[in-house]
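Take a look at subunit A:
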Amino acid sequence: MDTIWEVKVFGNTDSKLILDDVKKRMYELTKIVDFSDPSSEISILNEKKILKSPSEEFKAILKKCKEYYKYTNGFFDPSIYPILNAYGFYDLHYRIPKDLELKDIIKRNIGFTVEISTNAINIPESEKLDFGAMLKGFIVDRIAEYIRKRGINNFIVNFGGEMVVSGNKNGIPWIIGIRNPMGNGLLGSFDFQGCIATSGDYERFFIKNGKKYTHIISPFTGKVDTDMHSASIIASNCSDADAIATALCVMGHDKAVAFIKKMNIKALIVSGEGNVERFNNFPKIH
Partner candidate 1 sequence: MSKDSIISRKFINPFDFLIIFLIVFLSTILIMINNGEPEMLRVKDDNGITFYSISFDRIIIPAVKYKEKIEIKNKRVRVIDSSCPLHICEGMGWIDQCGDSIICVPNRMVITLVGDKGIDAVTQ
Partner candidate 2 sequence: MQSHNNKLFIASMLLSIAIALSMLESYIMSFFPMFAFYRIGLSNLCLLLGIFLINKRLLMLVFLGKIFIPNLLLGTLFNPIFIMGSSGTSLALFSMITVFSFKRSSFFLISVSGALAHNLGQCIILFFFMPYMLSLKLYGFMMLNGLISGSIIAYISFELLKRMNIEYYFNY
(Lines give C-alpha, C1' and ligand atoms only; values in the text may rest on other atoms or scores of the structure.)
Protein backbone atom coordinates (compact mmCIF):
# COMPACT_ATOMS: atom_id res chain seq x y z
CA MET A 1 0.00 0.00 0.00
CA ASP A 2 1.36 3.34 -0.92
CA THR A 3 -0.53 5.33 1.66
CA ILE A 4 1.37 7.58 3.97
CA TRP A 5 1.31 6.57 7.57
CA GLU A 6 2.93 8.01 10.64
CA VAL A 7 3.16 7.36 14.32
CA LYS A 8 3.78 10.15 16.75
CA VAL A 9 4.77 9.24 20.26
CA PHE A 10 5.19 11.63 23.10
CA GLY A 11 7.91 11.41 25.68
CA ASN A 12 9.10 7.86 25.78
CA THR A 13 12.78 7.15 25.68
CA ASP A 14 12.67 3.76 24.04
CA SER A 15 10.23 4.85 21.39
CA LYS A 16 12.79 4.29 18.66
CA LEU A 17 12.78 0.56 19.35
CA ILE A 18 9.03 0.48 19.51
CA LEU A 19 8.68 2.32 16.25
CA ASP A 20 10.85 -0.21 14.49
CA ASP A 21 8.58 -2.96 15.76
CA VAL A 22 5.55 -0.96 14.72
CA LYS A 23 6.96 -0.75 11.22
CA LYS A 24 7.29 -4.52 11.14
CA ARG A 25 3.73 -4.97 12.38
CA MET A 26 2.51 -2.53 9.77
CA TYR A 27 4.23 -4.41 7.02
CA GLU A 28 2.78 -7.71 8.19
CA LEU A 29 -0.74 -6.29 8.25
CA THR A 30 -0.60 -4.65 4.87
CA LYS A 31 0.73 -7.79 3.31
CA ILE A 32 -2.56 -9.51 4.04
CA VAL A 33 -4.38 -7.17 1.75
CA ASP A 34 -1.89 -6.48 -0.98
CA PHE A 35 -3.75 -6.84 -4.26
CA SER A 36 -0.60 -6.70 -6.28
CA ASP A 37 0.84 -9.69 -4.47
CA PRO A 38 -0.73 -12.91 -5.82
CA SER A 39 0.28 -14.76 -2.67
CA SER A 40 -1.47 -12.41 -0.29
CA GLU A 41 -4.55 -13.73 1.47
CA ILE A 42 -6.90 -11.36 -0.32
CA SER A 43 -5.54 -12.27 -3.72
CA ILE A 44 -5.93 -15.97 -3.04
CA LEU A 45 -9.46 -15.52 -1.75
CA ASN A 46 -10.48 -13.38 -4.68
CA GLU A 47 -8.90 -15.74 -7.17
CA LYS A 48 -9.83 -19.13 -5.78
CA LYS A 49 -12.93 -18.07 -3.82
CA ILE A 50 -11.68 -20.15 -0.96
CA LEU A 51 -8.92 -19.49 1.50
CA LYS A 52 -7.61 -22.23 3.76
CA SER A 53 -6.08 -21.47 7.13
CA PRO A 54 -6.77 -17.79 7.13
CA SER A 55 -4.88 -15.62 9.58
CA GLU A 56 -6.67 -14.35 12.67
CA GLU A 57 -6.42 -10.84 11.30
CA PHE A 58 -8.01 -11.76 8.01
CA LYS A 59 -10.86 -13.53 9.76
CA ALA A 60 -11.37 -10.55 12.02
CA ILE A 61 -11.49 -8.23 9.04
CA LEU A 62 -14.13 -10.28 7.29
CA LYS A 63 -16.20 -10.65 10.45
CA LYS A 64 -16.22 -6.91 10.82
CA CYS A 65 -17.15 -6.49 7.17
CA LYS A 66 -20.20 -8.65 7.72
CA GLU A 67 -21.23 -6.51 10.68
CA TYR A 68 -20.75 -3.30 8.77
CA TYR A 69 -22.65 -4.55 5.77
CA LYS A 70 -25.64 -5.27 7.98
CA TYR A 71 -25.32 -2.13 10.07
CA THR A 72 -25.19 0.19 7.07
CA ASN A 73 -27.94 -1.66 5.18
CA GLY A 74 -25.58 -2.58 2.42
CA PHE A 75 -24.07 0.83 1.80
CA PHE A 76 -20.78 -0.50 3.05
CA ASP A 77 -20.22 -3.36 0.68
CA PRO A 78 -16.81 -4.97 0.31
CA SER A 79 -17.96 -6.91 -2.70
CA ILE A 80 -17.65 -3.69 -4.66
CA TYR A 81 -14.50 -4.93 -6.36
CA PRO A 82 -16.08 -5.74 -9.74
CA ILE A 83 -17.65 -2.29 -9.94
CA LEU A 84 -14.46 -0.49 -9.01
CA ASN A 85 -12.65 -2.67 -11.48
CA ALA A 86 -15.06 -1.66 -14.22
CA TYR A 87 -14.07 1.95 -13.69
CA GLY A 88 -10.42 1.02 -13.90
CA PHE A 89 -9.46 1.80 -10.32
CA TYR A 90 -7.22 -1.28 -10.14
CA ASP A 91 -5.39 -1.36 -13.43
CA LEU A 92 -5.41 2.42 -13.59
CA HIS A 93 -6.85 2.38 -17.09
CA TYR A 94 -9.67 4.63 -16.08
CA ARG A 95 -12.87 4.39 -18.05
CA ILE A 96 -16.56 4.90 -17.68
CA PRO A 97 -18.39 1.60 -17.87
CA LYS A 98 -21.60 1.43 -19.87
CA ASP A 99 -24.90 1.20 -18.04
CA LEU A 100 -25.48 -2.29 -19.34
CA GLU A 101 -22.15 -3.45 -18.02
CA LEU A 102 -22.89 -2.06 -14.59
CA LYS A 103 -26.38 -3.58 -14.52
CA ASP A 104 -24.87 -6.91 -15.41
CA ILE A 105 -22.25 -6.78 -12.67
CA ILE A 106 -24.82 -5.81 -10.06
CA LYS A 107 -27.20 -8.51 -11.14
CA ARG A 108 -24.56 -11.20 -10.90
CA ASN A 109 -23.41 -10.10 -7.54
CA ILE A 110 -26.26 -9.39 -5.19
CA GLY A 111 -24.85 -8.26 -1.91
CA PHE A 112 -22.02 -9.47 0.20
CA THR A 113 -21.86 -12.96 1.61
CA VAL A 114 -18.95 -14.78 3.15
CA GLU A 115 -18.62 -18.02 5.05
CA ILE A 116 -16.13 -17.92 7.85
CA SER A 117 -15.20 -21.14 9.59
CA THR A 118 -12.25 -21.87 11.80
CA ASN A 119 -9.93 -22.91 9.02
CA ALA A 120 -11.46 -21.68 5.81
CA ILE A 121 -13.16 -18.74 4.22
CA ASN A 122 -15.55 -19.12 1.30
CA ILE A 123 -17.08 -16.56 -1.00
CA PRO A 124 -19.47 -17.03 -3.91
CA GLU A 125 -18.13 -17.58 -7.41
CA SER A 126 -19.14 -14.16 -8.71
CA GLU A 127 -17.85 -12.26 -5.71
CA LYS A 128 -14.61 -10.35 -5.38
CA LEU A 129 -13.67 -8.38 -2.34
CA ASP A 130 -12.09 -5.06 -1.58
CA PHE A 131 -12.44 -3.97 1.99
CA GLY A 132 -10.24 -0.94 1.63
CA ALA A 133 -13.07 1.13 3.02
CA MET A 134 -12.46 -0.11 6.55
CA LEU A 135 -8.96 -1.45 6.26
CA LYS A 136 -6.93 1.59 7.25
CA GLY A 137 -9.08 1.99 10.33
CA PHE A 138 -8.63 -1.65 11.21
CA ILE A 139 -4.87 -1.51 10.85
CA VAL A 140 -4.69 1.66 12.90
CA ASP A 141 -6.64 -0.05 15.69
CA ARG A 142 -4.23 -2.97 15.68
CA ILE A 143 -1.16 -0.76 15.72
CA ALA A 144 -2.62 1.36 18.50
CA GLU A 145 -3.32 -1.76 20.53
CA TYR A 146 0.25 -2.88 19.96
CA ILE A 147 1.70 0.43 21.07
CA ARG A 148 -0.45 0.44 24.19
CA LYS A 149 0.74 -3.06 25.06
CA ARG A 150 4.27 -1.71 24.97
CA GLY A 151 3.33 0.74 27.67
CA ILE A 152 2.98 3.92 25.66
CA ASN A 153 -0.18 5.89 26.18
CA ASN A 154 0.49 9.20 24.52
CA PHE A 155 0.59 8.74 20.77
CA ILE A 156 -1.05 9.25 17.44
CA VAL A 157 -1.25 6.48 14.89
CA ASN A 158 -2.24 7.96 11.58
CA PHE A 159 -2.64 5.83 8.49
CA GLY A 160 -3.79 7.81 5.50
CA GLY A 161 -5.89 10.11 7.61
CA GLU A 162 -7.58 7.49 9.76
CA MET A 163 -6.18 7.72 13.23
CA VAL A 164 -6.18 6.76 16.85
CA VAL A 165 -5.22 9.64 19.10
CA SER A 166 -4.31 8.64 22.60
CA GLY A 167 -3.36 10.68 25.63
CA ASN A 168 -1.74 14.05 25.17
CA LYS A 169 1.55 15.91 25.09
CA ASN A 170 2.25 16.43 28.75
CA GLY A 171 -1.19 17.82 29.44
CA ILE A 172 -1.47 19.65 26.14
CA PRO A 173 -4.03 17.92 23.95
CA TRP A 174 -3.21 16.61 20.49
CA ILE A 175 -4.63 18.88 17.86
CA ILE A 176 -6.23 17.32 14.81
CA GLY A 177 -7.03 19.08 11.59
CA ILE A 178 -9.75 18.13 9.11
CA ARG A 179 -8.90 18.30 5.47
CA ASN A 180 -11.05 20.64 3.45
CA PRO A 181 -12.58 18.40 0.81
CA MET A 182 -13.25 21.34 -1.47
CA GLY A 183 -9.86 22.93 -1.52
CA ASN A 184 -6.28 22.72 -0.51
CA GLY A 185 -6.30 23.59 3.12
CA LEU A 186 -7.99 22.41 6.26
CA LEU A 187 -11.53 23.04 7.41
CA GLY A 188 -10.17 23.70 10.85
CA SER A 189 -8.75 21.97 13.86
CA PHE A 190 -9.74 20.83 17.32
CA ASP A 191 -8.36 19.18 20.44
CA PHE A 192 -8.88 15.47 20.23
CA GLN A 193 -8.52 12.13 21.88
CA GLY A 194 -10.05 8.96 20.45
CA CYS A 195 -10.60 7.32 17.09
CA ILE A 196 -11.46 9.27 13.99
CA ALA A 197 -11.70 8.41 10.31
CA THR A 198 -12.62 10.37 7.23
CA SER A 199 -13.83 9.36 3.85
CA GLY A 200 -13.75 11.83 1.03
CA ASP A 201 -14.22 12.27 -2.68
CA TYR A 202 -10.69 13.52 -3.08
CA GLU A 203 -8.85 10.33 -2.16
CA ARG A 204 -9.17 8.27 -5.32
CA PHE A 205 -10.70 9.70 -8.41
CA PHE A 206 -10.22 10.43 -12.06
CA ILE A 207 -11.64 13.07 -14.33
CA LYS A 208 -13.08 12.22 -17.69
CA ASN A 209 -15.04 14.49 -20.00
CA GLY A 210 -14.99 17.17 -17.36
CA LYS A 211 -16.69 15.01 -14.76
CA LYS A 212 -15.09 13.74 -11.58
CA TYR A 213 -15.37 10.02 -10.88
CA THR A 214 -14.50 9.10 -7.34
CA HIS A 215 -14.22 5.76 -5.65
CA ILE A 216 -17.38 6.54 -3.68
CA ILE A 217 -19.63 4.39 -5.79
CA SER A 218 -23.03 3.09 -4.91
CA PRO A 219 -23.06 -0.73 -4.73
CA PHE A 220 -26.72 -0.59 -5.72
CA THR A 221 -26.49 1.45 -8.88
CA GLY A 222 -22.80 1.29 -9.72
CA LYS A 223 -22.88 5.03 -10.27
CA VAL A 224 -21.00 7.92 -8.77
CA ASP A 225 -23.92 10.08 -7.78
CA THR A 226 -23.39 11.28 -4.26
CA ASP A 227 -23.50 14.90 -3.12
CA MET A 228 -21.27 14.15 -0.17
CA HIS A 229 -17.72 15.46 -0.25
CA SER A 230 -16.45 14.08 2.98
CA ALA A 231 -17.56 12.49 6.22
CA SER A 232 -15.49 12.43 9.38
CA ILE A 233 -16.59 10.00 12.04
CA ILE A 234 -15.61 9.60 15.66
CA ALA A 235 -16.27 6.15 17.05
CA SER A 236 -15.05 3.79 19.73
CA ASN A 237 -12.63 2.26 17.27
CA CYS A 238 -11.15 3.36 14.00
CA SER A 239 -12.34 0.42 11.98
CA ASP A 240 -15.98 1.25 12.70
CA ALA A 241 -15.33 4.92 12.01
CA ASP A 242 -13.71 4.17 8.67
CA ALA A 243 -16.51 1.89 7.51
CA ILE A 244 -19.25 4.27 8.60
CA ALA A 245 -17.51 7.21 6.98
CA THR A 246 -17.38 5.43 3.66
CA ALA A 247 -20.97 4.25 3.91
CA LEU A 248 -22.21 7.76 4.68
CA CYS A 249 -20.45 9.17 1.65
CA VAL A 250 -22.06 6.55 -0.54
CA MET A 251 -25.51 7.20 0.94
CA GLY A 252 -25.65 10.80 -0.12
CA HIS A 253 -26.56 13.71 2.10
CA ASP A 254 -30.18 13.08 3.03
CA LYS A 255 -29.87 9.38 3.73
CA ALA A 256 -26.63 10.02 5.58
CA VAL A 257 -28.18 12.59 7.87
CA ALA A 258 -31.09 10.29 8.62
CA PHE A 259 -28.71 7.44 9.37
CA ILE A 260 -26.50 9.63 11.57
CA LYS A 261 -29.48 10.79 13.57
CA LYS A 262 -30.98 7.32 13.90
CA MET A 263 -27.75 5.63 14.95
CA ASN A 264 -26.50 8.53 17.04
CA ILE A 265 -23.23 8.84 15.19
CA LYS A 266 -20.70 11.55 15.99
CA ALA A 267 -20.08 12.97 12.56
CA LEU A 268 -19.00 15.97 10.56
CA ILE A 269 -20.04 15.97 6.93
CA VAL A 270 -19.34 18.26 4.03
CA SER A 271 -21.78 18.17 1.17
CA GLY A 272 -23.17 20.10 -1.75
CA GLU A 273 -21.70 23.55 -2.21
CA GLY A 274 -19.54 23.14 0.86
CA ASN A 275 -22.06 22.87 3.68
CA VAL A 276 -20.44 21.68 6.85
CA GLU A 277 -22.66 20.00 9.41
CA ARG A 278 -21.77 18.55 12.78
CA PHE A 279 -23.84 15.96 14.60
CA ASN A 280 -24.02 14.50 18.08
CA ASN A 281 -21.39 16.68 19.66
CA PHE A 282 -18.72 16.31 17.07
CA PRO A 283 -16.10 18.81 18.29
CA LYS A 284 -16.32 22.39 17.14
CA ILE A 285 -13.65 23.13 14.60
CA HIS A 286 -11.82 26.42 14.58
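Here, a residue touches a chain if its C-beta (ideal position, glycine included) is under 8 Å from a C-beta of that chain, and two chains touch if they have at least 3 such contacts; residues count from 1.
Keep in mind how these were chosen: all candidates are chains of the complex that A comes from, given by their letters.
The structure presented is a predicted model; accordingly, all values stated were derived computationally and were not measured.
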#### Entry: subunit A in this complex - touching candidate among 1 or 2
1
### Query
Which positions of subunit A touch candidate 1 when the two form their complex?
6, 8, 156, 158, 160-163, 165, 169, 174-180, 183-189, 196-198, 200, 202-203, 230, 232, 285-286
